[in-house]
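Removed from the display is one protein chain of the complex; every other protein chain stays in position.
Now for chain A:
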Amino acid sequence: MNTLIWVVLPYACLAVFVAGHVWRWRHDQFGWTTHTSQLLESRLLRLGSPLFHLGAFGVIGGHAMGLLVPASVTSALGIPEHLYHAVAVWGGTVTGLVLVAGLILLIARRLVNGRIRRVTTRMDKVLYAGLTAMVLLGMTATVAKNLLGDGYDYRETIAVWFRGVFWFQPHTELMTGAPLVYQLHAIGGFLFLALWPFTRLVHVWSAPLAYLWRPYVVYRARRGPVPPPAPAPAEVRDAARPSPSRP
């Protein structure tokens, strides 16, 4: 069971993540879009979207810091444990709250506004549900365990297991002892990655940074064959008429 959850599931999800993106990129360029709905509603979006996106950047950065940077590196850099903990907990709480506020506004917008409700797809609903679950579990872990509770040092267990997944040495025993909320958050995280390529989240990979050094006006030659020249409508009409000169 442990192997199934902490070894098979992560690899299966990562495989779906990679294969899903390859499939979507090759077969659905037309669907690869932010799917903006600002045209239909911009009042709530004006606040909700920047909050959500900035919060998400902070949260992703925080996860990278906590999961990818080993504790030995920070201590080698001379960062004391209590300082790291304070930055992680308070930074995580603040960015998390920004993300939650943005998410609430975006979901409210989809529920309250009839125009937005109509264009919300089934996959959008799945995505919002997944995001909500992930954010709730993450906030519970950060706020209830680390801010208000006695704390849990995920850097010695979860982070080591997480990195191990990528070295192909996942230590399942490190996860079995983790608190339930952390376990659920980790499982949910991998499931969320598996969901990613099939949602509008693919727009993340199209962040248009190349725009900064591209020439303004783009020229491009036509692709594909040239259609045969068509006769003018008058010619078609005249050709259909019986010729008066013929007997």
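Heads up, the rule we're going with is that contacts are C-beta pairs under 8 Å (C-beta built on N, C-alpha and C of every residue); 3 or more make two chains touch, one makes a residue touch a chain; residues count from 1.
Keep this in mind: contacts and distances are computed from a predicted model.
K.L.:
The chain dropped from view, which UniProt name applies: "Nitrate reductase subunit beta", "Spore gernimation protein", "Stage II sporulation protein M" or "Phosphonate C-P lyase system protein PhnG"?
P.N.:
"Nitrate reductase subunit beta"
K.L.:
Among A:82, A:122 or A:222, which residue is in contact with the omitted chain in the full complex?
P.N.:
Final answer for the missing-chain contact: A:222.
K.L.:
Given that one chain is not shown, which residue among A:21, A:63, A:145 or A:203 touches it?
P.N.:
A:203
K.L.:
Quick one: say which of A:53, A:145 or A:171 touches the chain that got left out.
P.N.:
Final answer for the missing-chain contact: A:53.
K.L.:
May I ask you to list the residues on chain A that touch the chain which is not drawn?
P.N.:
Against the left-out chain, chain A lists 29-30, 32-42, 45-46, 49-50, 52-53, 114-115, 117-119, 200, 203, 206, 208-212, 214, 216-230, 232-234.
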